[in-house]
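Here you go, one structure.
Here the complex is missing a single protein chain, while all its other protein chains stay put.
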Amino acid sequence: MTKKKFILKLTCLDKAGIVAHVTTELFHLEGIIINSDQFSDPDTGQFFMRIVFEIEDTVNIQKEIEKQLLPIFKTHEITWQLSDSEHKPSVLILCSKQEHCLNHLLSKHRSGGLNIDIKAIGSNHPLLEEVASWYKIPFHHLPITPNTKKQQELQIQKLVEDQKIDYIILARYMQILSPEFCDIYKGRIINIHHSFLPGFKGANPYRQAHERGVKIIGATAHFVTDDLDEGPIIAQETIRVGHEHSVNELTRYGADIEALVLARAVKQVSEYRVFIDKNKTVVFK
Amino acid sequence: MTKKKFILKLTCLDKAGIVAHVTTELFHLEGIIINSDQFSDPDTGQFFMRIVFEIEDTVNIQKEIEKQLLPIFKTHEITWQLSDSEHKPSVLILCSKQEHCLNHLLSKHRSGGLNIDIKAIGSNHPLLEEVASWYKIPFHHLPITPNTKKQQELQIQKLVEDQKIDYIILARYMQILSPEFCDIYKGRIINIHHSFLPGFKGANPYRQAHERGVKIIGATAHFVTDDLDEGPIIAQETIRVGHEHSVNELTRYGADIEALVLARAVKQVSEYRVFIDKNKTVVFK
Amino acid sequence: MTKKKFILKLTCLDKAGIVAHVTTELFHLEGIIINSDQFSDPDTGQFFMRIVFEIEDTVNIQKEIEKQLLPIFKTHEITWQLSDSEHKPSVLILCSKQEHCLNHLLSKHRSGGLNIDIKAIGSNHPLLEEVASWYKIPFHHLPITPNTKKQQELQIQKLVEDQKIDYIILARYMQILSPEFCDIYKGRIINIHHSFLPGFKGANPYRQAHERGVKIIGATAHFVTDDLDEGPIIAQETIRVGHEHSVNELTRYGADIEALVLARAVKQVSEYRVFIDKNKTVVFK
Partner (left out) sequence: MTKKKFILKLTCLDKAGIVAHVTTELFHLEGIIINSDQFSDPDTGQFFMRIVFEIEDTVNIQKEIEKQLLPIFKTHEITWQLSDSEHKPSVLILCSKQEHCLNHLLSKHRSGGLNIDIKAIGSNHPLLEEVASWYKIPFHHLPITPNTKKQQELQIQKLVEDQKIDYIILARYMQILSPEFCDIYKGRIINIHHSFLPGFKGANPYRQAHERGVKIIGATAHFVTDDLDEGPIIAQETIRVGHEHSVNELTRYGADIEALVLARAVKQVSEYRVFIDKNKTVVFK
């Protein structure tokens, strides 16, 4: 008999017995828990749990697990997501002219390091089409002007719906998405900001960093909300710099960690490790 | 009714149902799980779990919990430790002439940052007695010569037994403990080695690092075994250096991270976060 | 004949020949350059140089060097500082109730790791007097109320003048100095701010960091100006944190890097490595 691995994410208001109830049901199903993480936020009273378990693979096994767990989910008003660990979330990558983040995602994906299914790449510029085509990912040129912003976002939206996209990844996509768009895909858009938020929000963070004379720069991957650069932070990284670095050099140094941090955030999300807890995230390692 | 917080550490050969059984018993006791971590080592087949839970505080509550859980512990041949989260492990710190690690531990302890009860400080040199006395910790001068090594270790042993010491912390204690001593206190002696192990074992690691021309140096806290510098690693840290740094400067830079890493390891052990898994550790954050 | 080591710091508007002129004069004095760093800021046009050189030790050697170099300094309108490398800048440390930064400075100083002469410790609270007295540094209790702020700062000023203090170090001194005081000691007051500036200025940065849900926290040492937390940054450090850390835990983790960063900044300043370049610093490693 072969085994199948599932990942169960759940969240609800914290109360006694949830872990016991859920793990007991899994035991009844003869599931073996491989890994389990939980966190109870003392500020919000919210409980978060991620369980990885193995179970005998039968026809309809996923439906059976859901059937077994559903009463508990209902009783405790639990929000849950059960995923076959081999299922790859579908993503759309949006980019502009800079290739470093896109290229790192595609290269990591190609070598098997990212559990995602890249359905399409979109850009307001045609420049990176050759990168997309080399990696054999469909490329969509989605030009935008102040007057066509609404229509362009509708194009993106159509792409998302047609391709059943789970997550939109902004790999240095230089456009600000409309509040309406952000709202529709709340918790499903991942952006890389080229600073250590909350420092240096907005445009030209490397210039801002240079002007302030900081000795460390950073990059931040976060979920996009309609409040620019204020969405829940998923991952951050920093790197040491000095007075001798020009804005241009900060930009080059920063590019490396932008690419790393975005890929790390995408990896964590695609492995079902990330929960949104109001304006923060819970990320299980 | 007041609540009491307990920490349960357990380890056994991995099999289905352990999490369910344990958490169900805790539910029957009306315990509320605050945090829980687990790890199953695919190489050794060993399962490790740490659960933090709150429970109504009654007379003999700890004994009641143990009584309730004992059948499960027996059935699954579980090695366990149940600790009141406010209980502070007793420690003996051994040092020699250098004060940076000792001072950092004492200072962190004084400001409430370490969950330990420092029963005594021992040293083969009288130099740091004044540090101990200022922090109001009993100091034991334990001189040692090649001929008196055995007797000196018996003195330490007596101290450990008399004071019911849980952990012996080597804060740059420059003596090599005998294999017999290491054996008696296996898993209970924490050492700081002033290199990024396994690089630069043995004497003068900063000199070795300087001669090799490394661009990063490190420090390693580990449990002591009779195999020098080969015991299970608890924590490590690194710091960037350059060609311009002399051995003396490496020593000064390294001192900072030695002190940090040792304190971090002691903190983790004292919060019941560390398990020994053959020649490695499992450390729950 | 014994040798003496000097450090020459100089800054002026950049132009051709400065390095050649200065090093040629040193050559005529038979000085041997051990180390030399320079930086020309393309934004401000300002040139910065630090030269370490050895020279035969004779009576009045420092005056002779100055005499030899003075014409060049005048010609190029150079601001300069020539220091015997063994000369220790005098410092006054101001603190409040928290001891971690003070203790780390004093411990590092005691073990020879800081090239400073700690003339006095001042505090608005008597709590840390015992720390000062153990390290045998004169302690000054300088209580402050909203009504006595001016007088208290005059007391500090008197201390600075009487003791010929070069630098005032704020080791978690929780008072905001008046603009007048900041002005008098411009470029001579070093503060540690417990965040990665420019993020989380002002009060309670760890609470702010917790509320924002950052994945990394930091500490910043900077010169104090009358613009709060906006002075030239000398050194910064960051440390990784997660959703599981409470404000209290962030505070404890942060304490370690606050102490490290402040000591690093003090070390750099005391070794004549730091220049102020408008609102930034030039720090030679």
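Letters A, B and C mark the chains as written, and numbering starts fresh at 1 in each.
In this section, a contact is a pair of C-beta atoms (placed from the backbone, for glycine too) under 8 Å apart; a residue touches a chain by one contact, two chains touch by 3 or more.
None of these values were measured; they are calculated from a predicted model.
**Student:** What are the shown chains that the left-out chain touches?
**Tutor:** The chain that is not shown is in contact with A, B, C.
**Student:** Where the complex has a chain not shown, which of C:Phe39, C:Phe139 or C:Phe181 is the residue touching it?
**Tutor:** Touches the omitted chain: C:Phe39.
**Student:** Among C:Leu26, C:Leu142, C:Ile156 or C:Leu170, which residue is in touch with the absent chain?
**Tutor:** Looking across C:Leu26, C:Leu142, C:Ile156 or C:Leu170, the contact with the absent chain belongs to C:Leu26.
**Student:** Based on the whole complex, identify which of A:Leu197, A:Leu260 or A:Val283 touches the chain you can't see.
**Tutor:** A:Leu260
**Student:** Among B:Ile93, B:Leu114, B:Ile233 or B:Leu260, which residue is in contact with the omitted chain in the full complex?
**Tutor:** B:Ile233
**Student:** Residue by residue, what part of subunit C touches the chain that was omitted?
**Tutor:** These residues of subunit C touch the chain that is not shown: 14-17, 19-21, 23-24, 26-27, 30-40, 240, 285.
**Student:** Name, in rising order, the residues on subunit A that touch the hidden chain in the full complex.
**Tutor:** 35, 98-100, 103-104, 107-108, 110-111, 113, 134, 242, 244, 252, 255-256, 260, 263, 285
**Student:** In terms of residues, what is the contact footprint of the unshown chain on subunit B?
**Tutor:** Subunit B touches the missing chain through residues 39, 41-42, 196-200, 212-216, 218, 232-238, 242-244, 246, 277, 279-283, 285.
The rule is simple: only the chains that are shown with their structure count from here on.
**Student:** Can you name the chain whose C-alpha mean lies closest to the mean of all the C-alpha atoms?
**Tutor:** B
**Student:** Write out the two chains that share the greatest number of C-beta pairs in contact.
**Tutor:** By contact count, the leading interface is A-C.
**Student:** What whole-Å value do you get for the distance between subunit A and subunit B if each is reduced to the mean of its CA atoms?
**Tutor:** Inter-chain centre distance comes to 36 Å.
**Student:** Round to the nearest whole Å and give the separation of the Cα centres of subunit A and subunit C.
**Tutor:** About 42 Å separates the centre of subunit A from that of subunit C.
**Student:** Specify, in ascending order, the residues of subunit C that touch 2 or more different other chains.
**Tutor:** In subunit C, 242, 244, 285 touch at least two other chains.
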